[in-house]
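All protein chains of the complex are present and in place, except for one that has been dropped.
Order as written gives the chain letters A, B and C; numbering starts at 1 within each chain.
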Amino acid sequence: MSTTTTQPAPTGHQKLTMAQALNHALRDEMSADPSVVVFGEDVGALGGVFRITDGLTAEFGDTRCFDTPLAESGIVGMAIGMAMNGMRPVVEMQFDAFGYPAFEQVVSHVAKMRNRTRGAVTLPMVIRVPYAGGIGGVEHHCDSSEAYYAHTPGLQVLTPADAADAYGLLRAAIASPDPVVFLEPKKLYWAKEEVDLSAEVPGIGRAVVRRAGTDATLIAYGPSVPVALEAAAIAAQEGRSLQVVDVRSIVPFDDETVAAAVRSTGRAVVIAEAPGFASVASEIAARVTERCFHSLAAPIARVTGFDIPFPPPKLEHFQLPGVDRVLDAVDALQWETS
Amino acid sequence: MSTTTTQPAPTGHQKLTMAQALNHALRDEMSADPSVVVFGEDVGALGGVFRITDGLTAEFGDTRCFDTPLAESGIVGMAIGMAMNGMRPVVEMQFDAFGYPAFEQVVSHVAKMRNRTRGAVTLPMVIRVPYAGGIGGVEHHCDSSEAYYAHTPGLQVLTPADAADAYGLLRAAIASPDPVVFLEPKKLYWAKEEVDLSAEVPGIGRAVVRRAGTDATLIAYGPSVPVALEAAAIAAQEGRSLQVVDVRSIVPFDDETVAAAVRSTGRAVVIAEAPGFASVASEIAARVTERCFHSLAAPIARVTGFDIPFPPPKLEHFQLPGVDRVLDAVDALQWETS
Amino acid sequence: MPTAVPVQLIGPDGERVATSARAMPSDADLVRAYTALVAARRLNDQAYALVRQGRLAVYPSSHGQEACQVAAAQVLDAADWLFPTYRDTAAVVARGVPAGEVLVLLKGDWHSGYDPYTHNVAPQATPLATQLLHAVGVAHAARLRVEPTVVLAMCGDGATSEGDFHEALNFAAVFRAPVVFFVQNNEYAISVPLARQSVAPSLAHKGIGYGIRGERVDGNDAAALLTVLGDAVTRAREGAGPQLIEAHTYRMQAHTNADDARRYRADADVAAWEHRDPLARLSTYLRGRGLLDDAGQQVADAAAEELAAGMREELFRDVTPDPADLFTHVFAVPTPQLIEQSAVVADEQSREGALR
Partner (left out) sequence: MPTAVPVQLIGPDGERVATSARAMPSDADLVRAYTALVAARRLNDQAYALVRQGRLAVYPSSHGQEACQVAAAQVLDAADWLFPTYRDTAAVVARGVPAGEVLVLLKGDWHSGYDPYTHNVAPQATPLATQLLHAVGVAHAARLRVEPTVVLAMCGDGATSEGDFHEALNFAAVFRAPVVFFVQNNEYAISVPLARQSVAPSLAHKGIGYGIRGERVDGNDAAALLTVLGDAVTRAREGAGPQLIEAHTYRMQAHTNADDARRYRADADVAAWEHRDPLARLSTYLRGRGLLDDAGQQVADAAAEELAAGMREELFRDVTPDPADLFTHVFAVPTPQLIEQSAVVADEQSREGALR
């Protein structure tokens, strides 16, 4: 084991950025299981453009963490083959929009292999995708691409909203017997939090109530969770009690937790950066309505990205669901009718 | 002009299959506008595996309708360049799932070119996709891929449900200054109907009420429209009056027509073949609920494909929303509460 | 640089080609290949008949390409892997997978009917060229574990145009993955002739751009195929990295039964290939060398007939696939959503049952 790695050893509670937490998760899984391999563009010597794979090649050697030629379909396709042959590949798509060249491999193979072989061939693999906006990226670097994956049966789709979840969910993803598209909210990479590295690897498919509240429920995931929490904090000052649910696992979806939360308040707003049309937010609004219709005082509102290509850096704040827009949506939840 | 073409001349009313209607639309647009070019896999001498381009090469020459090397990203990418340089390409993806290799070109370029150049470069092009199930196709030949396109801002997404609409909508798509993903329900290719070839080219973005009804509204598009109509016919015998709306234009969506229809009945079922999660059906349920919440006696139901990879031929009827399943959903619309 | 002319060991007349420097396979290998060829041809013909009888939904036949099919299977060791396409049913069967299991896909019962690990045969791939990357991954994983596995990955001439072909060859080259890419150039991709697919001197020339050795072989000459593919497998096994082999052959029938080949090629074009038939050629050669006689032919025919009988039996057996399977094999543990959805189907079925 090399000594060049800069992170502290992974034991117990630590203050970590989400990026560091993800790095720890990779290291811990690579240590625990020699079949875990990490590859993609610039993940080796450079440690990834976001440094998520920092030090892995130095620590585990370049057969365990390595750079590939520049071709995303190639990366995912090769990962499929390696997963077929005993490995647990974790691959990185450098940015959201650069996952699209791999779309056929993801939809037609990653998602289907277990199914087409009736369970004979399984693909324990993780596709990590730094996604969404908020970092002033130029075009093609800010897409919220979760709907494409979530709509595709056979993929698990996870997205953490803080460092602790990043650590736990990535470990769970790597340990999963089935493929996971792991969406990392870029703008949260550098947010620091307490992380318990010795906690048990969590189950996939559990939403969590991040803040209790009685008047309305904000349903968010990934980059929108901090927005929801901030909105709830402000609303509290204005005398309105907002509950915040962090979806975490888009597929499988935790209907129980989300529906219970909405039932308890009778009003809800779904928040997501992606364009709203035919999105995960649409799904949440639709399925929660199906389950909670008679508990609802108002239709579930959606605060999402507009149905436009992601804007240039100077305009991106108009596209991202911000606290004000969330609070506007809460205000519009037909309070007079209750 | 060659004499080998077998279709009758395009004038006035005719009984045509949807496949023939599409062929007429291509021919009429190619005749009207020399910048319209058709290309893809097997669209030349063969006339397409579904014969939609039958006779075009013979009639217009192989610079107007031609085969390309076998590469979908190449086809769409080349179409982008041709559209940039004065042509109106109409390309064919041979089957739904074979459009996925072109996904990056579609999402990152086709959908965005007008936007990124602030209108300086526009892409008047049509991507034709034979889609959905019901023909006993093996894996990868039956996907309902509309959600991927509908979720992508910058694409118009159309799908006809009968021969007349196939003719009119394809002409409208080719005439449109912006890109259209034109989804052709394979299982309806051979259904024959009266088509008025001299009718005016319709506007894009208009849903249509296919059948009047007062008790509940069935909202469907493409391959599910005939299912909805059949369900409505059966329900009528059982004394229930079902209205049927054919969406036709998924993007832009005709909120006015659909919401008015649902308001008039107070109950609705959305029907679509695609897996339901984060789908166009989710969107329709969510947006109609947003608009009609207080007119609804029950939550809008969805009858969609399950969240599973498309089944093998012998099992596909379990996946496709059938008349019985639609009627079950109608029965479950909480009639006791009204 | 690939040779200007494809390697040929036995000419269309069944005679040994004097000019070739390449070694002839052993007599035993040739006899084994011949038996397999007879079986492969029978398989193709039987499948074609089963389509007409409505027992198979569709069949992309390798009629005329059987030498490629047989050689691909024969050059591999048991621990090696084969990555076939939809057209390579005969190769999969030659590798030992029961025909009935292979045809599950085209019969429509399920997407794939065999366990890929039993014979190390990947599911037959439909999305063109995608499987080549999986092959690279399998090979690379084996290499990391220092296993002697070689992967033989098949595709057609048309598939070489796809981006995944490029990425697969490049990845294999850069990682020195032991993959033999085996292109069956049958001159057509459905209706599109090779000339509209590529204007390179040959498809084997594509190797150069990746630093991969490319070779051309007569795809209707089982002997040449055994030698060329066998040598490529050996080189790959010895660490020479990936190899690209282009076999020149011809699709004698339509793309599938659903295709109408007369729309795009003349019967005369097909007829020109009749005399290059791989079976006749090897048969003549073996008979000339005294390695095959009427008795031997009868044995081969009997084995082929047994295969065909088994196919008929399998395909006339009506299987009612269980819809519950649709939900069971999406994830290791079904999601709550899938449990709900499968209950819908179960409920429908029980009500239907009750009605009966």
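Simple rule for what comes next: a contact is a pair of C-beta atoms (placed from the backbone, for glycine too) under 8 Å apart; a residue touches a chain by one contact, two chains touch by 3 or more.
As the structure is a prediction and not an experimental result, all values here were calculated from the model.
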| item | value |
| --- | --- |
| Options C:167, C:187 or C:277, residue touching the unrepresented chain | C:167 |
| Residue of B:82, B:270, B:292 or B:333 touching the missing chain in the full complex | B:82 |
| Residue numbers in subunit C that touch the chain omitted from display | 161-167, 170, 173-174, 196-201, 205-211 |
| Residue ranges of subunit A at the interface with the undisplayed chain | 41-42, 44-47, 49, 67-71, 73-74, 97-98, 100-101, 136, 138-141, 277, 306-309, 311-315, 318-319, 324-325, 328 |
| Contacts of subunit B with the absent chain, listed as residue ranges | 37, 63, 68-69, 71, 73-74, 76-87, 89, 101, 104-105, 108-109, 112-122, 153-154, 156, 176-178, 205, 251-256 |
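Here is the rule we go by: only the chains that are shown with their structure count from here on.
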| item | value |
| --- | --- |
| Approximate Å spacing (C-alpha centroids) for the pair subunit A, subunit C | 40 |
| Centroid distance [mean C-alpha coordinates] between subunit B and subunit A, Å | 32 |
| Shared interface positions of subunit A, touching two or more other chains | 73, 101, 104, 108, 112, 115-116, 153-154, 251, 253 |
| Per-residue overlap in subunit C, given as positions that touch at least 2 other chains | 110-111, 127, 163-164, 325, 330, 335, 337 |
